[in-house]
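Every protein chain but one is kept in place in this view of the complex.
Naming follows writing order (A, B and C), and every chain is counted from residue 1.
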Amino acid sequence: MMWRVTIAALIVFACIAFRHVLERDPVTHILVQLPLLILSGALLVPPNTVLAYSWSKGGYALLIIAVTGIAFWMLPRSIDSALSSDLVEVAKFVSLPLFIGVPLKLGWASAHPILRGFLKAEALSMLGVMAFLYTHAPVRICNSYLVSDQERLGYGFLIVIFFVSLLWVTPLFAPRNAFRNSSARTSSVPA
Amino acid sequence: MLMSTPRNHANAVKLTMLLAGVVLILMMAFGLVMRAAQGGLFELDPAFFYRLMTAHGAGMVGVAALTGAAVLWYFVSRYVDLIEGVYWAFLGLFLLGVVLILGSIFVGGYGGAWTFLFPLPAISGGAWEASAAVAFILGYISIGVGFLLFYLEVGRKIVAAYGGIGRALAWPLAFGGAQPDDAPPPTIVAAMATTVFNTIGIVVGATVLVSSLVNLLVPGFAVDALLAKNMIYFFGHVFINASIYMAVIAVYEIVPEYTGKPWKTTRPFALAWTAILLFVMAVYPHHLLQDTVMPAWALVMGQIVSYLSGIPLLVVTAFALCVYLRGSNIRWDLASALLVLGVAGWSVGSAPAIIDGMISVNKLMHNTQWVPGHFHIYLILGEVAMAFGFMAWLVKDARASEFTGIDRLGLGIYLLGGTGFTLMFLISGALSVPRRWAVHAEEWFLQDRIATGFGALVVLGALIFVALYAKGLSARRES
Amino acid sequence: MQLTVLVVSLMFMIIIALFFISAIRASQTGGSDLTAKIDRSHLFWGMLAFGFAVTLVSLWEWPHRITSGQNVVTVNATGAQWSWGIDKEEVPVGQPVVFNVHTQDVTHGLGVVDPNGRLLFQAQGMPGYVNKVEHIFKQAGEYRVICMEFCGVGHHDMITEFKVVAN
Partner (left out) sequence: MKAFFASIAAAVFGATFLWNATDGLSALTTESARRIAVVRDNPYVPDVRLETMSGEMERLGVDRKRTVVAEFIYTSCPTICRTGGSYFARLRNQIVAEGLADQVRLISISFDPETDRRAELTQYGNIHDADGAIWTVARARATDLPRLLEAFGVVVISDGFGGFEHNTAMHIVSPDGRLRSVVDFDDVAGALREARKTLQ
């Protein structure tokens, strides 16, 4: 537990200490700093922690909170505000670990496999939406960044989609805990 | 014989097919009204015509996919344990989507065609409000979410049971020299392939649907029309193809019952399905052959893959069925006849489709009635015939006689009507009649009216099939 | 050309249908059907070879090629809900005419129809892009421009005319 908290604290500290470097470029801001902050929150939760409360059953409530947080931080105006307002910047460093990272990890642990699959598919779709909008928007989406940066960010999303889908799909070709026909009703044997 | 489908799944599928049958007849009636209006048999307000057209397109694609999914679920549940709740969630989300779509069309006045080609939903020229388009797109999203849940359940169970996507696609047999006896059954191979490509299609579809939604809500947030078009046609093409590839599972499973010979996963079969998996996704640029701003390689790929897609269909599926029938002493009844018709119609329809997929022909034939010509063959004489065949098979035990006069009459009317109806489309296409026109020139009236006559036969045939099915269901319930 | 396409298509459709009909007949009689006369691998390689040949012939000359030069006439055609604007009322016979297809609002399809009502060619007009299509008109007369891509309630009303004149 101790080392996870230490690493989480180090990550948050690094994100704050290097925030000017990270936030100068939207690619590192959105695709490095924000995910790292979420990760730091997730690190606070020990692996396989399943909340035993009845309200957290299935992980729905927790995941909805996490998704709300992610949706908020996908808004271009939230990114702009974080850069123009100190208050929002502080809220960013607090909310990403605590309101996204923690509930995401906790909710994921008790989520049904179909819910997990659904969230993965939706995540890919939404990353696609971001890539689409940022690469092809005829207007400047973030006031704080240049149009050329915005386009690079869009391609950054595409790269993320590529690696994330690779990460999620590869195991489906060789599932660890599945042996052939282990849960099949029957093979095609004539009766 | 294979293990039978669990009763709860069978009942859910039977209900689905009844719903689908009713919707099919309604959508066919819409089509008939449009054809009659084009033939000048009565006046129809163009705005209303295009609403009917939108409902007909979205409804037909939806119901084709629904029947395909029902077939898949019915037979896959013989091999793996599927969660029944997922199917009900799928059906519920599907119906919610239908309500939203019908509402957007007949209450909100949306008439932007089922393809929601960007930026038409947002720029209607005053025919409908953005809110109607939003409801339409939300309807699609609801249906998409339903299908996603459906495929996640089917996919994860097959992956777990058969040891991964590759094994479920019979790759060890296709590429590794494994024995056919160790390969998964045809149903599993087909289900795995459709699950993979349609899930990808839905993910891409969700991306473009949400982008369109953002554009409708915040018009300043425009999206790129060419990219949107690519994604829409990728999604649309994959989705409608998936419905046929799911429905053909009924052929693999049911026809053996009539011949006593099992349908086996062979090496060509495995290779064909892997090819289908790739082709279905790579072929969509044949919808963009007139966009000269597209990279030339993509258009060339569209033309070539369009042709190549015919090979697994003709050389493997159609050829295998013909070989299989020879000397099989197959018992003919409504079910077996419609299922064989489904494969035959699908194969026949591939010819005009492939020819339209050539860039030089596309310039002349695309977006004429040639296009509805070929896909109405795919649907009326292909996917929908398979769906009706599946329905007839579901209730065949409840019927006393095997191949009654009314069966033969229905089949004859449907086949004659379908052939004539689709031929008129092809002929009109060759005569340069554009598709999707509410008002036709008088010189096109003759073909329109002949098509209307044949169309009425199709509706009549479908009515007979659905009535027989409903009767069969109720008879079984009484017994 | 269109009639050729129709005839060729019908021919292939009939051949495929015949396979099924012969198979259905052979199902009861036990006699041989058309598939019995063909080896499947031959069919596969035959289709592949045929496709290769057709691809080569049909793409040898790129169907979307645009010639450049002095005698090329350029026409700007702009689709808008629901009318076509074309910036030339007359184009010459026998010379390459390049149509730049634009749109002001949604996607439209430029279709050019000859005096006999036959569609000569078409290209899509898409927001933010200009598709180019070239044609050499062979006879003088009144030609019509129609819309080939569904664009809303006035889609079928997007008809305008231009003349092809002999030099």
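Here is the rule we go by: contacts are C-beta pairs under 8 Å (C-beta built on N, C-alpha and C of every residue); 3 or more make two chains touch, one makes a residue touch a chain.
In this text the structure is predicted, and so the values were computed from the model without any measurement.
Touched by the hidden chain within the whole complex are the displayed chains A, B. Between the chain not shown and the residues A:44, A:126, A:142 or A:160, the one that touches is A:142. Here one chain is not drawn; of A:12, A:30, A:43 or A:67, the residue touching it is A:67.
Considering the whole complex, the residue from A:40, A:56 or A:125 that touches the absent chain is A:56.
Contact with the omitted chain, checked across B:48, B:106, B:221 or B:403, is made by B:221.
The set of chain A residues touching the chain not shown comprises 53-58, 60-62, 64-65, 67-68, 71-72, 75-78, 80-81, 84, 139-147.
The missing chain lies against chain B, touching residues 214, 217-218, 220-221.
One rule holds in what follows: only the chains that are shown with their structure count from here on.
Taken as a contact graph, with one node per protein chain and an edge wherever two chains touch, the assembly forms an open path, each chain linked only to its neighbours along a line. Each chain gets a centre from the mean of its Cα atoms; for chain B and chain C, those two points are 25 Å apart. Spacing of chain A relative to chain C, judged by their CA centroids, is 47 angstrom. Centre-to-centre, using mean CA coordinates, chain A is 35 Å away from chain B. Note for the complex: chain B touches chain A at residues 1-3, 78-81, 83, 86, 145, 148-149, 152-153, 155-157, 159-167, 184-185, 199, 202-204, 206-208, 210-211, 214, 220-224, 227, 231, 262, 264.
Those residues of chain B that touch chain C in the shared complex are 46-47, 50, 111-113, 115, 117-120, 123-125, 127, 224-226, 229, 268, 288, 290-293, 296, 299-300, 303-304, 307-308, 310-311, 314-315, 318-319, 321-323, 325-330, 340, 343-344, 347-348, 350-352, 355, 358-361, 363-368, 426-427, 429-432, 434, 436-439, 441, 443.
Contact residues of chain A toward chain B in the complex are 113-114, 117-118, 121-122, 124-126, 128-129, 132-133, 135-139, 172-175, 177-188, 190-191.
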